[in-house]
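Report on the following structure.
The complex is shown incomplete by one protein chain, all other protein chains being positioned as in the whole.
The block that comes next holds chain A.
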Amino acid sequence: MASDALRSQVATKWQDAFKRLNNNQPGISGLLTFSESWTNTLDFVRPVNLKEGQSHKPEDLAVARKDFEMVNRCRRLPVCLEIFLDELRQKFYLVREDVDSYLAQYEQSEDPIHIYNLIFRLKEWYDAWLPSEELGATIRNAFILSFQTQLYSILGPTFVKGFKDFIASTLPSSDPEMSDKAPDIEMWVIFEMLGFLDRYESIIASAGYEHIEAHVLENCAGQWATPMMDSLRAWMSEKIVPWMLLMYGREAATTDDARVMLANVGSRFDFHMAKTLCDLRTREIFDIIVDYPDSAGALHDLKDCLQRVDQRGALVKSLRKANRKRLLHPGADTRLILSQYVATIKCLRIVDPPGVLLFKVADPIRRYLRERPDTIRCIVSNLVGDEDSGDSLVDESEPIVPLQQPDIEDYTDPNWEPEPIDAGPVQTNRPSDVISTLVSIYDSKDLFVKELQVLLAQRLLAITDDNVEKVDKERRNIEILKIRFGEAALQVCEVMLKDMTDSKRIDGHVQSQKASIVHPTIISRQFWPMLESSEIVMPGQFQVLQDQYAKEFIAFKPDKRLRWLPHLGTVHLELQLEDRTVEADVPPLEAAFIELFSGQSIWKMNDLITAVGSVDRSAALKALLTWVDKGVLKEDEPGTFRLLEIAEEASPTRDSSRIVPAQQEIPPVASLQQQQAEQMKIYWKFIEGMLTNLGQLPLDRIQTMLKFAPGYDQTVEQLAGFMEAARREGLVAVKDGIWKLTPK
């Protein structure tokens, strides 16, 4: 089929090739020379089997170069390269066998040393097979590429894991005991040579991250006293940076070069450290707050970290969750919740001065506190510095300032900071002093002032004797509170204090006119919170004493009337019995009872109760049992008591089945709830008024009409409850949601 033209063309080509290979030598001697060189060259570059102890003979080098040049001149080099690479592929099973055996060893022992050995073995193969530089860059590069490709294809996940382990073992130990290994520079060169640095960069970095993480957790968990950030950074630059230099700064000639090279990756590592620390502190935040102020260091860390890492959302979430789980449940004491809240305020103020985090965290706490009945009482008792409360919410060093309006932004403040980006559209509370924040839990400070009055009343009434010191202490408190709440709000308290001193003065005068053993505290009913009333009528000599005193008082202050509250106070008694004298300080009810026994030695309890007016049965029983305990009375049969004129050997253990009804020490001052009930009575008058005049009304209409009543603040649900109660009492009737008065 071939034409002549084709045939001649082939002949010409063959001639050319022959000439080239024959190198213009006579006969085929050139061809023979080439053939020899070709064989030599192939032999020279052929991958050897290290296991069989083959190696290149160095003396070959000069010959090899000559041969190589010969091949090159004949333009057979590409073919030679192809053959070489082909052989490389074929021989690669040798490397694979080695790799597999090392990895098997590693898998068995998990010791990164095998990986280390493997790497060095790989280098040996690499060195053995690497074509000599004399052969030019092309063949070298082709070899490197091919070798790496082959190598990567046989390095499976086991190697990746082992490699990470191994890298981790190269990191400087955080244990200061262990001396640092000298960095194995040679190894990093091998890595580079094998192309591991580029291929496994993420693994190397993650080993670094994990190392940092472990170090941070180990050194910082639970260590809140001092800021850790600086020491961590020092550790980073001392230990991690040299390590990083091996990896990332290997080409750096000068330190400046190195710095530039490390800037990027370094900031990634620094970020990771900050994030780890931030996560750790975020997890620990609740306990950090509990430990405040001993944990100030951790808070400063957190602040620094948050500037680096955007974890504010996570912090809020974590703290809210912890609060919900650990704080805002019925098991926690209100006082505890308050002090944790105050600590939270202080802590988050360190972390985030503009108060946005605080605002987000505080909201559930504030809502919860608002629902607790005793929150106000707790806050107020803290304000006045109750002795029995161990730690005060209010920092002594905090300057006493008037209550702040939370929504005024002070742009003249040199420390003013703009709101962070996560600040909500809601006006956040600017950091204000703790008391202002606590008071702002409620909508108005009136509640506090009222509670304050109640508390002050209780404390003033509890002062027995003429304890001027205590009164002075209360006065000092009130003066301090005046600064906070304003003069006007505390006027009532002022009057109460004045009553205390006036009482003394009046008593002094009355005593000078006619000495009496009664020393009353005279209070102005209008200004004091409602006191619990009592129907007790003091019998016998007490009544006489009261009347005498009242007479003198009226003579001294003709425009005033003295109304006794006989159930308050204490009585010092000296009982003269036939065989003994008993002295006792007792509440008035006890005194009243024993006074009755002076006329009649056996009483039934019911008669005693009627004799003093009307008292609660349990209170009466308690009073009588006091005397039984003192061995003055004896309960012969249940409900009947007898005066022991002559002491009896009291059965040492009182019949324990007779349990004294646990009667709470009721504060003499009506609590805020009771006052609210009182307030409700006023509202009832209004409801009555509107129903009388306007006929029948639906509930929501009543609610809106109650706006006419001063200070009405009940919700419509509360009103519904109230109306329901009124209905049960038969005052109103309801039909189809319309209320009307029941005709009298």
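Annotations for the structure displayed:
Methods note: contacts are C-beta pairs under 8 Å (C-beta built on N, C-alpha and C of every residue); 3 or more make two chains touch, one makes a residue touch a chain; residues count from 1.
Everything below uses one rule, namely that contacts and distances are computed from a predicted model.
Going by its UniProt record, the hidden chain of the complex is named "Ubiquitin-conjugating enzyme E2" among "U6 snRNA-associated Sm-like protein LSm2", "Ubiquitin-conjugating enzyme E2", "Small ribosomal subunit protein bS16m" or "Ribonuclease".
For the chain missing from the display, the contacting residue among A:89, A:325, A:617 or A:685 is A:685, taking the whole complex into account.
Of A:234, A:694 or A:716, it is A:694 that touches the chain left out of the display. Touching residues on chain A toward the chain that is not drawn are 682, 685-686, 688-690, 692-696, 701, 704-705, 707-710, 740.
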